[in-house]
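Apart from one protein chain that is not included, each protein chain of the complex appears where it belongs.
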Amino acid sequence: MIKISGLEKRFSHDFVLKIDELNVAKGDRVAVIGPNGSGKSTLLRILSGAIKQDCGHFSISDGAAPGYLPQSPYCFAGSVEFNVRMGLDSETDIEKLLRDCMLYDLRKKKSSKLSGGEKQRMCFARMLAGKYACLMLDEPFSCTDIETSQMLEKVLDDYCRENDVTLLFSTHLPSQAFALSTKVLILNNGEIAEYSNTSSVSRPDSEFGRKFIDQWRIC
Amino acid sequence: MIKISGLEKRFSHDFVLKIDELNVAKGDRVAVIGPNGSGKSTLLRILSGAIKQDCGHFSISDGAAPGYLPQSPYCFAGSVEFNVRMGLDSETDIEKLLRDCMLYDLRKKKSSKLSGGEKQRMCFARMLAGKYACLMLDEPFSCTDIETSQMLEKVLDDYCRENDVTLLFSTHLPSQAFALSTKVLILNNGEIAEYSNTSSVSRPDSEFGRKFIDQWRIC
Amino acid sequence: MEYIKQAIHLFLSGDKELLQIVRTTLTMSVFSTVISSVIGLPIGVALGRAEFKGKGIILRITNTLMGLPPVAAGLIVFMLFRSVGPLGSFRIMFSVRIMVVAQVLLITPVIMGLAASASNVKAKSLTETAKGIGIRPTGQIYLLMRECAPQFVGIMLVGFGRSIAEVGAVSLVGGNIQFKTRVMTTAILLETNKGNFDTAIALTMLLLLISLVVNTLAYPYWRK
Amino acid sequence: MEYIKQAIHLFLSGDKELLQIVRTTLTMSVFSTVISSVIGLPIGVALGRAEFKGKGIILRITNTLMGLPPVAAGLIVFMLFRSVGPLGSFRIMFSVRIMVVAQVLLITPVIMGLAASASNVKAKSLTETAKGIGIRPTGQIYLLMRECAPQFVGIMLVGFGRSIAEVGAVSLVGGNIQFKTRVMTTAILLETNKGNFDTAIALTMLLLLISLVVNTLAYPYWRK
Partner (left out) sequence: QGKTETESKSGVDSGEQAVEPKKEAIRLATTTSVNDSGLLGYLLPYFKEDTGYDVEVASAGTGIAIGYAKSGDADVLLVHSKAQEEDFIAEGFSSTERLSFMYNFFVICGPSDDPADIAEAENAAEAFRKIAAAGSAFVSRGDNSGTHDKEKNIWESAGTTPDKTAEWYVSVGSGMGDTLNKANELKAYVITDKATYLSMKQSLPNIQILKADADDMKNTYSLLGVNPDAAAFEGTGAAINSDGANAFIEWMHSGEAVDLISDYGISAYGEQLFYVIEK
């Protein structure tokens, strides 16, 4: 379970992330959505420990550091398999993972020679090679094709189910947000515009929330 | 007008881009679609001169080098405005462009401090700061939010209309592909699976084309 | 500690000869670093980004020249500029100018090689992007240099360090002439040869202090 | 050209003394480069990625030490290791070992500083990603070193170049003893002092040839 209170991060006066309170229950899957620059990445980076907040605090009850996939993850020089193994927990069946993520044929290929979507797939597999009680994924499927996205969503779904994972992920695609999440967190300009169950998100409280979801609906 | 014949590019025996013939008429807007690793970027990179084909040739009748936006474009160190000005043609109204791309408020910000979507927006604006008869955009809106994407599509549409641009762009989003294009080019494993008018694309010739479009429809 | 105190004392004593030595040292190092950078940085960057046949050979030669012994560099310059040498008519033997020439010969390859290496990392992606918006090769080199600017400061500091520390070349062509071309390193060498080890170490501390000041002044640009 | 021919001739003549000189030169340069790299590369990388107070100071000191004059480094090592010095019991004066010690003192800061600068470019993004998949700091340093490996080859070549070219330190602690600690640079200096400029230049060419061979051997790893 994640508890946030009074969290603030300020970037040289033009942007402030400000989250007074937010609780995520164990096993929840939160789609973090909102326009560009609304603070999605900033929130995930703070929670994963990549950057420090200016004030306030948060706790992740499992204790262990969460797994975190940045928006533009680094691909280590070396083969796809080398990359995936770097994230490896000893129990993971690496071959199955590579096959699930459609990387098995690419496993010997150098990471620097992959296409954009292949790279993203590799980084995703590398993430799931470890075992985490809590995962933060920043736009994990922004460059994968539709079929791949759906397969990877399935893989992620299985992973979360198996390990009872608390998941936070950001996306710009309504289909992804709705398919994967149990809760939706809409950020606007660094603040929470809406935080509700995915099933009930069609009636957001704030005006921004309503506008944002409406936009999604017509899309 | 772009004419391609017998074009081939081989990457260490596991991938071959092979385009026997392809003609794009002046003013056409081609959505280059296809799964990850199907060769979309490779095609655009060859046509823009970023890499050389192994054999075959192509010609771009306007003579001038096409404008080209890579899938992961480089953001120059410096402000947003500096970046956009680097692409500048003397006639462009830079202030209008910044406003159109919602970058005016960000214009003094360092490019390294932008969010993912803001960066993409900046690179897009930098592209349109120049005047080109032919444009190659590789997944230009993969990280922008829905509202932004729609606005940028509009900006691109105007730009193409004004300059009678021949446009090639790749995307994984059906909505974008259909909204912007007059033609759809479906690549599969380096080969053309389908090339037809956007309006008639619902009945592709090849099996792969049918499957791919079907997938998009249900999405 | 003791030596550092002594070094400061030495400096503050305002000894005329010492002041001349420090001044000459700085003039020589700064000039040779700047000239070498002006030559080496753009060429290095151009090398770092270009893909052409022969690039490998040029880089290997550049790297080999990094291993040019200072004495040898000095000797080459000496042979060229001595009065009977092909460039003897310049009549600059035993002057600060010729010391700068020798140093430029020594430092330029270092700066070139490091610049090539530094720019290489970003070169590919930047070139693809810049070319895509119609920027010409010279503009691409300019942009790449801009990207590498903080690293260039570091590279220039390496050059400066090499320049201020060098003794073999400058003593040969400069002559280590008292009140004229004596610099700190040749003075240190001289005191060492005289067996005045303490003075030599105090001078070294002073040299390092100067170097530290230069590095501190340059630091903000280096790590910006 | 003439000189290069002479250099090759010199080498092929199989003069025993020359062979010893070349061997000692290589032993000394290779050992000091390797030792300095083993020390300097990981520390440099750790410095390049870490964000802590005092990092700036350490980097500035490292950079300052790049400007340590070889004579001074030699003198410091001499003062420490001479028989009456604090480390005199090692009894390594006038040996190749002590030459290596002096060289390590000279080269390590160079390698450290360059490694810090090279790793700095990729450090931030790599660290964020690696941390996100649960890799500990030591693992992060390892990964970062792996990423910089090609540049490290370049950095080691800079170190090697500096080592093989150096004369002030090695002549002081090595004593330039014939058949024992004479290396190519001290031989060049000796011949220059004797006025045998031609021999000096032929030796220089030979030195550069050796350096070129080393660079050529290292090249594939450097630009992989």
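Order of writing sets the chain letters: A, B, C and D. Residues in each chain are counted from 1.
Definition applied: a residue touches a chain if its C-beta (ideal position, glycine included) is under 8 Å from a C-beta of that chain, and two chains touch if they have at least 3 such contacts.
Owing to the predicted nature of the structure, the values given are computational and were not obtained by experimental measurement.
Touch, as defined at the top, links the missing chain to these shown chains in the whole complex: C, D.
Check D:K55, D:R82, D:K124 or D:R146 against the missing chain and you find that the one touching it is D:R82. Which of D:Y3, D:F197 or D:Y221 touches the hidden chain is settled by the complete complex: it is D:F197. Touch with the chain omitted from the figure is made, among C:Y3, C:F31, C:F94 or C:Y142, by C:F94. Considering the complete assembly, subunit D touches the hidden chain via residues 16-17, 78, 82-85, 88-89, 91, 93-94, 171-172, 175-180, 190, 192-197. Those residues of subunit C that touch the chain absent from the view are 82-84, 93-94, 171-172, 175-180, 182, 186-187, 189-197.
As a working rule, only the chains that are shown with their structure count from here on.
Any chain that touches subunit A and also touches subunit B would be listed here, but there is none. Looking at subunit B and subunit D, the chains in contact with each of them are A, C. Counting contacting C-beta pairs between every two chains, the top pair is C-D.
Subunit A and subunit D have Cα centroids separated by 47 Å. Between the Cα centres of subunit C and subunit D there is a gap of 17 Å. Shown for subunit D are the residues in touch with two or more other chains, namely 122. Residue positions of subunit B touching 2 or more other chains, listed in rising order: 72. Taken chain by chain, the contacts form a single closed ring in which each chain touches exactly two others. Screening every pair of chains for touch gives A-B, A-D, B-C, C-D.
Subunit A makes touch with subunit D in their complex at residues 45, 48-50, 65, 67-70, 72-74, 76-78, 86-87, 123, 126-127, 129-130, 132, 136. Residues of subunit C touching subunit B in their complex: 122, 125-126, 128-135, 143, 146-147, 149. Residues 11, 14, 34-37, 41, 71-72, 105, 109, 113-118, 121, 139, 142-149, 172-175, 215-216, 219 of subunit A are the ones touching subunit B in the complex.
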